[in-house]
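These notes are about the structure you will find just below.
For this view, one protein chain was removed and the others were kept in their places.
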Amino acid sequence: MTRINVTVDGVSNADDVEPRMLLVHYLREVVGKVGTVVGCDTSNCGACTVHLDGRSVKSCNVLAVQADGHEVTTIEGLATNGELHPMQTAFHENHALQCGYCTPGMIMQAVDLLRENPDPTEEEIRVGLEGNLCRCTGYHNIVKAVAAAAGSMSSERSNA
Amino acid sequence: MIPASFDYLAPTSVDEALAALAEHGDDAKVLAGGQSLLPILRMRLNAPETVVDLGRIEALRGIRDGGDHIAIGSMTAYSDIVASDLVREHAALLVKAVETVADPQIRHRGTVGGAIVHADPAGDVGAPILALDATMVIAGSGGERTVPATEFFRDLFETAVEDGELLTEIRIPKHTGWGAAYEKFVRVAHQWSIVAVAATVRVEGGSIAEAKVGLTNMGNTPLRASAVEQALVGSSADALADACGAAAEGTNPPSDLNGDADYRRHLATVLTRRAVQKAMEG
Partner (left out) sequence: MTAVDDRPTTEVGKDRRRKEDQRLITGRTRWTDNIQLPGMLHLAMVRSPFAHAKILSIGTDEAKAAPGVHAVFTGADLADSQGVNINAWPITPDQVTPTHLPVPSERVAHTGEIVAVVVARSAALARDAAELVDVDYEELPAVLDLKEAMKDEVLAHPDAGTNKSAFWQLDSKAAGTGGDVEEAIAKARQDGIVIEREYRQQRLVPAFMEPRSTVVDPTGEQVVIWSATQVPHILRFAIAATMGIPESKVRVIAPDVGGGFGGKLQTTPEEFATIAIARKLGKPCKYTETRSETMVSAHHGRDQWQKMTLAAEKDGTVTALKVDLLADLGAYVAIVGGGVPVLGAWMFNSIYKFPAYQFNCQTVLTNKTWVDAYRGAGRPEATYAIERIMDELAAEVGVDPIAIREKNWITHDEFPFTTVAGMTYDSGNYEAATAKALELFGYDELRAEQKRRRESGDTVQLGLGVSTFTEMCGLAPSRVLGSLSYGAGGWESASIRMLATGTVEVVSGATPHGQGHETAWSQIVADRLGIPFENVEVLHGDTQIAPKGLDTYGSRSLVVGGEALVRAADKVIEKAKPIAAHLLEASVDDLEFEAGQFTVKGTDKGIGITDIALATFAAHNLPDGVEPSIDADATFDPVDFSFPHGTHLCAMEVDTETGQSTMRKYVCVDDIGTIINPLIVEGQIHGGLVQGIAQALWEGAEYDEQGTLVSGSFVDYTLPTAADTINYVSEHTVSPSTTNTLGTKGVGEAGTIASTPAVVNAIVDALRPMGIDDIQMPCTPERVWKAIRTAGAQQDKAPTADAQAHFGEGAPNQDPAAGTTDGAAQ
């Protein structure tokens, strides 16, 4: 067992974990963040995407011990003060989800995409989501939602 | 999906890491960014007794100007290379290749050194490193040694880094002003390269003065298309086909679901021409 300190969605945690424990299992089974899910075992699907120190990672591809001393944001920590993140709103408004299983990872990656590129073209959105698989939507409305979120976030910034 | 149990060490210096490797020998596995290693551990294709994580060694991270070369710490993440103006200016080819690696999440974690030492022939870092005549800095118990990229890749998943050693730095001679392109052929975006070609050229007066071409997944190691490079000298953009026709000579590509060796050889010639053409454009 190795002692780790990880801040998850703003709450600091100190836990003893087996070094082999994956970050996604730590989040789901130890911290109780079951909003983050596992969709594959080869790191292709991106369903487990979270932010580690503000950058998107596949939490199945990080050991919990590697997150020691770092900060994790999951889908459950994205809304602030009961207000949905603009990306969450955009997914709802644009019907960018059906079964919703890929959604947590898709939203977390989409947020990261706009962090790196606040005004992406359709092509840049599509390429920026290449690490996230969705089987329901055909991606059409996901791409639309990310573009919509980019628009609403940029108008928020210019109003601020 | 759950790796077998292992002991975990997180040294904070290269010396500590080397000491850990010396102590655990064959039973230890080095963890860099983990983007290739963790899937292997999860599938239990490998079950080391000890994992030595280099993630806490700050000295292995970062990009610096070395005068005639740029020096990239082995633990530098792909995304940091993509974001680096220094690399973009002096080794554009590496940026073009690294941009295509896997996906954004993987590029945030994956490291250039990890990929090079893993030496997957379908990986996208080997060919540009080879084409750019990089030098690898390897640390061991006896100190540091350097190995040119041409001698670094030995075989499938095998490099000049011996047991107990670590790759610490990649030094790339400056290719300032060289045009570059990485033509990667895949069926779907998240795939490993079926074939890819890394080309960088120096153009003088509309024709090629110097060309360097590396091939991905055309054999057990990344390959250098030397015959093409020589044939390209003096070529203009509209007369590349002949020179690139030799791209597959001496290669030994695999056959799998994505294509047989014949098809890969054909792709290599087409992609080489396209890569060189793009490289000439900038």
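Each chain carries a letter (A and B) given by its place in the written order, and its residues are counted from 1.
The definition used in the following text is that a contact is a pair of C-beta atoms (placed from the backbone, for glycine too) under 8 Å apart; a residue touches a chain by one contact, two chains touch by 3 or more.
Not measured: the values here are computed from a predicted model.
Trainee: Among the chains present, which touch the one that was left out?
Mentor: Counting the whole assembly, the omitted chain is in touch with A, B.
Trainee: Taking the full complex into account, find the residue in A:45, A:62 or A:114 that is in contact with the omitted chain.
Mentor: The one listed residue touching the chain not shown is A:45.
Trainee: Could I get the residues of subunit A that touch the absent chain, sorted low to high?
Mentor: Touch with the absent chain occurs at residues 18, 20-21, 28, 33-42, 44-45, 47, 74-76, 78-79, 84, 88, 91-93, 95, 97-104, 107, 122, 125-127, 129-143.
Trainee: Give me the subunit B residues in contact with the hidden chain, please.
Mentor: Touch set of subunit B with respect to the missing chain: 1-2, 4-5, 43-44, 185, 187-192, 257-260, 263, 266-267, 270-271.
Just so we're on the same page, only the chains that are shown with their structure count from here on.
Trainee: Cα centroid separation between subunit A and subunit B, in whole Å?
Mentor: 28
Trainee: Enumerate the contact residues on subunit A facing subunit B in the complex.
Mentor: 2, 18-20, 22, 25, 38, 41-44, 46, 49, 52, 55-58, 60-63, 65-66, 109, 112-113, 116, 127-128, 130-133
Trainee: Show which residues of subunit B lie in contact with subunit A when the two form their complex.
Mentor: 1-8, 10, 31, 34-35, 38-39, 41-43, 51, 53, 55, 79, 102-106, 108-109, 189-190
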